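Shown here: the complex without one of its protein chains, the others still in place.
Moving on, here comes chain A:
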Amino acid sequence: MSAAGAAAGYLARRAAQKERVRLLYRRALKDTLTWAVNRHHFYQHASDLRDKFEANKHAEDLDTIDRLIQDGEAKYEKLQHPDPYIVPWAPGGSKFSRNLPPPAGIEIVYDFGKEDD
């Protein structure tokens, strides 16, 4: 039962690590897309990024994997683009909150031509 508990703990840690790796890859890929000025630059850098991830694919020891993920996240932090491209309607994009509907209760009083009445 302790072996089963240890196996479950191991699997849980591995699953959490896999999720961290996926998240890191996703963010790094988006960053690469923002940095790349032209599309062929993006393809080149994206394949380089993928090769870096593939090189460490077969690490087995949990602590090694943790350290590799931490190194990768530190590198990503340093290479973030200061002005990433975000889709305009999403939070952080250029069109976000551009034309908000006015809060309820504020209305225009239409009294054109009726001011004297």
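As a convention for this text, a residue touches a chain if its C-beta (ideal position, glycine included) is under 8 Å from a C-beta of that chain, and two chains touch if they have at least 3 such contacts; residues count from 1.
As a convention for this text, contacts and distances are computed from a predicted model.
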| item | value |
| --- | --- |
| Omitted chain, identified by the protein name its UniProt record gives, among "SERTA domain containing 3", "Acyl carrier protein", "Scarecrow-like protein 32" or "NADH-ubiquinone oxidoreductase chain 4L" | "Acyl carrier protein" |
| Candidates A:Arg22, A:His41 or A:Arg67 - the one touching the absent chain | A:Arg22 |
| Among A:Ala7, A:Ala74 or A:Val87, the residue in touch with the chain that has been omitted | A:Val87 |
| Contact footprint on chain A, counting only the chain that is left out | 18-19, 21-23, 25-27, 29-30, 33, 46, 50, 53, 86-87, 89-90, 93, 113, 116 |
